[in-house]
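Shown here: the complex without one of its protein chains, the others still in place.
Per-chain numbering from 1; labels A and B assigned in written order.
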Amino acid sequence: MRRFLVASSVFVFLGCGGGDGGSGGGAAAVDPLGNASITGAISFVGTAPANPTIDMADEPDCEAKFTGTPVDPIVSVSDGKLANVFIRVVGGLPDGPYPMPSEPARINQDGCLYSPRVIGAMVGQPIEITNSDPLLHNIKAMPTENRPFNISQPRAGMTTTRRFNTPEVVIPLECNVHGWMNAYVAVVDHPYFAVTGADGSFTIGGLPAGTYQVEAWHETLGTQSGEVTVEADGSATLDLTFGG
Amino acid sequence: MSWILPPSASTFASDIDFLYYVILWITGIAFVIVEVGLVVFIVKYRARPGRKAEYIQGSTKAEVIWTAIPAVTVVVIGLMSGGVWNDVKGRNSVPAGAIPYGVHAQQFEWQISYRGPDGQLGTGDDFTVRNQLHIPVNQPVVMRLTAEDVIHSLFIPAFRVKQDAMPGMTIDVWFEATQVGEFEIACAELCGIGHTTMGATVTVHTADDYQRWLADRVAAADR
Partner (left out) sequence: MATTALPLEKTTHATHEMSFVRKYIFSTDHKIIGIQFLLMSFVFLLFGGLMAMMMRWQLGFPDQPLPAGQLLPETMAPGGFLLPEFYNSLVTMHGTIMVFFAIMPLLVGVFGNFLIPLKIGAPDMAFPRLNMASFWIALTAGILIMAGFFVEGGAAGAGWTSYAPLSASPEWTGVVGGQQLWLVSLAVVGLASILGATNYITTVVNLRAPGMTWFRLPLSIWALFVTAILVLLAIPILSGAAIMLFFDQTIGTHFFDPTDGGQPLMWQHLFWYFGHPEVYILILPAMGFVSDIIANASRKPVFGYHSMVYALISIAFLGWIVWGHHMFMSGMNPTLGMAFMMSTMIIAVPSAIKVFNWMGTMWRGNIMFHVPMLHSVAFVSMFVIGGLSGVFMASPPVDIYFHDTYFIVAHLHYVLFGGSLFAIFGAVTFWYPKMFGKLMNPLLGKIHFWLTFVFYNLTFFPMHNLGVGGHMRRIYDPSQYEFLQPLAPLNTFITVSALLLFAAQIPFAVNFIMSWFNGEEAGENPWNDNGLEWIVPSPAPHGNFAEVPIVYRGPYEFSSPLVEEDFLPQTRKLDSDTEPAAASAAE
């Protein structure tokens, strides 16, 4: 009897170790696949459409965070460079497993706007959503491939952490208390993505040598594609342009 | 701890308030009769040695009296209510010439639309303001109330206005403000997580101020 108990405990522990690590925590860390990187800039050519103003008269705590009239930065162009573009590798990758980004993806509700407006996350990567405003925001996610959620954060400083387990480009986030508040979460099954800042630049690192197809996505301007080849430990440039 | 309704600022508010006070008085009197009666009976008919209860089965006369008086009372209250209800909510209650506004309730905001310079609601020159209703004083107005997603309820306490906004329906809600100033709007039907934040404001202007406000807004919408 004693021998049986010892033997079966061993099997139980073995069985536990290799279990599903899908929702974070249990999976063993994966080393980076390489050191190469793709860099570049996303440009906008033509006259940028005017972004709508936001009537925040009813939200003085948010309105106070703006110097002028609040504007919804849907198409954010400065010096010909386009911000809030989500770029990812869509082809040419070796098979996984891929390393999970070490930090959670973060998105903030600040001044009654989501910032950043666009973020990328890997499947299973924690996404931290923080309320920086002293008022109620809710976060409504309406994915089609993942489980939707609709939760609220009534106080400043509150943070919620969520994960998506299925790739989906892109999942819209809303706040219904402030109907103009939109954000986009792009969920990918690998970590080779980036979002452009105000200067339009991006870097995707940790790649092995190879030729990669890349797609850039903007919430209203559609997508642009390109292809780039990188040497091992090297860097290659890919610039893409969206038109007006 | 007041039984006095807060101040009102619309034409039919006084009719509604009057009905409330009539009912308050009637129910107040009934309340006193019953509660005092109970206390008197508790004291007077409590068991004491040597007493016996009286073997009484009932009294048809009493039954008739206390059936008839409540019946007549409630029927009267009902008839009094009918007229006011018809004036406020009846099929033909919206006064001719009432200025139309669109009030679109959604989780969790009120989108108020105003007719543009063409004077017609529902045309391309309309403009929309979030959570702010601006109307002129002493002028009947009618809200064309719609709902985007779930049931909400337009509640303006100072005007004694309340109407559920029903998805799939357009419901006319009319009223006439009698005072200049700002008054609060609330949502009065549980509509989800943000139900508590669906506050909005009615600003009642003088006729001239209202025209000025309208002109400013139309110009801003054009820009």
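Here, a contact is a pair of C-beta atoms (placed from the backbone, for glycine too) under 8 Å apart; a residue touches a chain by one contact, two chains touch by 3 or more.
These numbers come from a predicted model, not from an experiment.
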| item | value |
| --- | --- |
| Visible contact partners (per top-of-document touch definition) of the missing chain | A, B |
| Omitted-chain contact residue, chosen from B:Gly37, B:Gly119 or B:Gly181 | B:Gly37 |
| Selected residue (touches chain absent from view) among A:Ala83, A:Val118, A:Leu136 or A:Met181 | A:Leu136 |
| Selected residue (touches chain absent from view) among A:Pro32, A:Pro49, A:Pro134 or A:Pro148 | A:Pro148 |
| Chain A residues that touch the omitted chain in the full complex | 136, 138, 140, 142, 147-155, 158, 160 |
| Interface with the undisplayed chain - residues on chain B | 1-6, 15-16, 19-20, 23-24, 26-27, 30-31, 34-35, 37-38, 41-42, 45-48, 51-59, 62-63, 66-67, 70-71, 74-75, 77-78, 80-82, 84-86, 88-91, 107, 149-151, 153, 155, 157-158, 160-169, 171, 184, 186-197, 199 |
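The definition used in the following text is that only the chains that are shown with their structure count from here on.
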| item | value |
| --- | --- |
| For chain A paired with chain B, centre-to-centre distance based on mean C-alpha positions, whole Å | 47 |
| Footprint of chain B on chain A - complex, ascending | 55, 57-58, 135-136, 138, 150-152, 176-179 |
| In the complex, chain B residues that touch chain A | 106-109, 111, 129-132, 192-194, 196-197, 200-201 |
